[in-house]
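Of the protein chains in this complex, all but one are displayed in their positions.
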Amino acid sequence: MAEQREIWVFSEKPALLAELIAGAKTLGGRRVAAWVVGARSSAAQALTQGADRAAWLGDTGGERLVEDYVPTLAQQVQAGAPAVLLIGSTRRGRAVAGRLAARLDNTVLTDVLEFQSEGGDLLIRHMIFGGGAVRVEKALAQPVIATVGSGVFAPLPPAAAAQGEMVEVPFVEPEWRARLIERKPRPPAAVNLAAARKVICAGRGLARQEDLAMINELARALGAEVACTRPLAEGLNWLPRERYIGISGATIKPDLYFGVGVSGQAQHIIGMNRSKVVVALNKDSSAPIFQQADYGVVGDLYAILPALVQAIKARP
Amino acid sequence: MNIIVCVKFTPDAGDIQVNSDGSISLERAEWGIGSFDLQAVEAGARLAEATGGKVMALSAGPRQINHSKLKKDLLSRGPDELYLVVDDALQDAGTAATARVLAGAIGKLGPFDLVLCGEGSADLYFQQVGLQLGEMLGLPTLNAIRKIETAADGLRVERDLDDEIEVLAVPMPAVLAVTTDVHEPRLPTMKEILKAGKKPVTEWTLADLGLSGGLAKHSAVVSIRAPHQVQRKNIRIEGSPEEAAQALVGYLNKEGLI
Amino acid sequence: MRRMSVPEKLAVNKYELDEGHPHIEVHEEVCRAQCPNLACLFVCPANVYSEQNGRIVADWAGCLECGTCKVACPTDALYWVFPRGGFGVIYREG
Partner (left out) sequence: MSEETFDVIIVGAGIAGCTAAYLLAQQGLQVVLIERGPYPGSKNLSGGVLYGRVLHEIIPNFWEEAPVERIITNQVISFLAAEGAFNIDFKNEAFCKPPYNAFTVLRAKFDRWLAEKAEAAGAMLVPGIKVDAVLRDSAGQVTGVAAGGEEMRARVVIAADGATSFLAQEAGLRERIPTAHVATGVKQVIALPRETIEERFHLTGNEGAAYTVVGYATRGVPGGGFLYTNRESLSVGLVMRLDDLVRTQSKPAEILEDFLAHPTIAPLVKGGRLLEYGAHLVPEGGLAMMPRLYTGGMLLVGDAAGLGVNNGFAIRGMDLAIGSAIAAAGAVAEAKERGDFSAQSLSGYQRRLDQSFVMADMRTYARAPHFMHNPRLFHAYPALLVDFMTRMYDQQGLPKQHLTPTLRQTLQDHHISLFDLLKDFLEGARAL
């Protein structure tokens, strides 16, 4: 049988590259090649994270942008004819994937959440309509080019020594270059709600801004991030806009969502209904949030929250 | 500067109806301009106003997009002309097919200095068409653009990336996919809506673009279903504040959350 | 049909929310001084008005724009106008 075609992975973010390598390993047991830009050491590192071989395209510290390597990668893909090419779904990754696909008269299956091989075909699953629907597609093109976000695959535990060889790849001069003038640090978002494992969400049941102190205390006791519903961020400005969960705010998928005084309007539910465990505390028993809750407490938050913090701290 | 702004008309995701078998239906959905494309239209209008030039709006899609409400709405937000590629073969068109059709249409438009696209379409949000289109046109192509300024040697742009901001000089003509931070979209005014009714609209079919031979299909849609709803336990905790607190701590412990 | 609460019913409707541009404002001091019946707290079909912790609060996002409160309010405590063009409730049946 012809030498089995490989699965290639590419990302400028080492952590995401490691996840893609682990993911590639699950696709039909093929050899996995990691294509690396940036520090040379990242290529060596890829070999300790499960890659069977690694190729270093070049550095991106100086004048070269990540996207300048598209022609180089395209040449390699045409020569190496991998079966699948997984690209990390960062903004740069999406740019590389799109331009690469266009050069190869191919397309990109974006933000894939799950791969499934069925007979000889590869099926992919991703969300459309802002999470309102799940679409399953069968890949027809060769190679299959797909972007995958962080959190879809878990990286393999790093091996002690690198197996497999590392090569350097000749740079192909791109047809055009954008000239880098300056790199500015991006102010780190105060909170990354999307990545938070536990979230306490404050709602309109709170009377005064000072009452957020109770929410913060509960959050500290549980090791959770503090978020809020739209009116608190938009109307009353008790919290910054990036802390509000909802259709035009953050969408979260934590292990715990704890809604305090949240009524549960549809626009909010869409942003939190994929949480693993949902707890709701509200004085109105008919509040819609209770239908979405695993554990519902009907009562006055001013009495229950202090008792809850006490009970958590008093635990052995 | 003459600017082409690519826009996708999409059914409103808020109008999705979930059928009893989990499949979804959109035939009663209201169609409108993709909410993420409005910023691209605004950016194009402002650049044209600042540099003296015209804005050509371009869209491709099935027959639903050929509706006076949609055309007037788009033309009331800054563009001077509208070009539509209307063909039912574009129903559920993939990103590559859409980019190919837009590239074909741009070939028939006059000279341009810049092509702008939104961050992603409001229905699919694959964030791909601008990038694939730019490469097909063989032009400088960048996404995540949050700021555009004209400069002596072309454009000065800022790219809002995950970990940093890149400030770049980009030669023209170029293709840029803008983020929603680029400009707050304007609300159409009474007079702009009235003027929109009189602006030129040109309609093409795939045949007019020499693409009637059919578009390459790189993937086939197998199913589209509503996400499966997590079944909630709906356990109600009763009792005094202390009893409720104790009970809740017990459950959180059982769930491994404390 | 099972009984539904007002928030559940409003959740079925379609709204184009005009973020940051409330079309309803309650001047509470006028309510407390002049209003004989606080009619808005019960006549509104969408329960926009509620008394929370001693303050009259208007959750304008769910407003059905019928104008009942505007007619029922005996004082001029209520600033109530239609939302900006294209915003607010969008009837698909009507």
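Should a chain be cited, it is by its letter among A, B and C, assigned in written order, with residues numbered from 1 in that chain.
Assume a residue touches a chain if its C-beta (ideal position, glycine included) is under 8 Å from a C-beta of that chain, and two chains touch if they have at least 3 such contacts.
Treat the numbers as computed from the prediction; the structure is a model and nothing was measured.
Novice: Among the chains present in the display, which ones are touched by the chain that isn't there?
Specialist: Within the full complex, the chain left out of view touches B, C.
Novice: Just name the one of B:91, B:189, B:240 or B:253 that touches the chain not displayed here.
Specialist: B:189
Novice: Residue-wise, where is chain C in contact with the chain that is not depicted?
Specialist: On the side of chain C, residues 1, 3-4, 6, 9-10, 12-13, 16, 37, 39, 42-43, 45-47, 64-68, 70-72, 81-86, 88-94 touch the unshown chain.
Novice: Considering the whole complex, not just the chains shown, which residues of chain B touch the missing one?
Specialist: Residues 30, 68-69, 73, 187-191, 193-195, 197-198 of chain B touch the chain absent from view.
We take it that only the chains that are shown with their structure count from here on.
Novice: Provide the C-alpha centroid distance between chain A and chain B, rounded to the nearest whole angstrom.
Specialist: 21
Novice: Which integer distance in Å separates the CA centroid of chain B from that of chain C?
Specialist: For chain B versus chain C, the centre distance works out to 33 Å.
Novice: Nearest whole angstrom, what separates the Cα centre of chain A from the Cα centre of chain C?
Specialist: 39
Novice: Could you list the positions in chain C whose residues touch two or more of the other chains?
Specialist: none
Novice: Which residues of chain A are in contact with two or more other chains?
Specialist: Residue numbers touching two or more other chains: none in chain A.
Novice: Flag every residue of chain B that touches chain C in the complex, lowest number first.
Specialist: Residue list for chain B touching chain C: 14-15, 28, 30, 187.
Novice: For the complex, which residues does chain A have touching chain B?
Specialist: Result: residues 13, 65, 67, 70, 90-92, 94-95, 97-99, 101-103, 105-111, 123-124, 127-141, 175-176, 178-186, 198, 222, 255-256, 273-274, 277-279, 290-300, 303-304, 306-308, 310-312, 315 of chain A touch chain B.
Novice: Could you pull out which chain C residues touch chain A in their complex?
Specialist: Checking each residue of chain C against chain A gives 5, 7-8, 10-11, 15, 17, 19-20, 22, 52-53, 55, 57, 59, 61-62.
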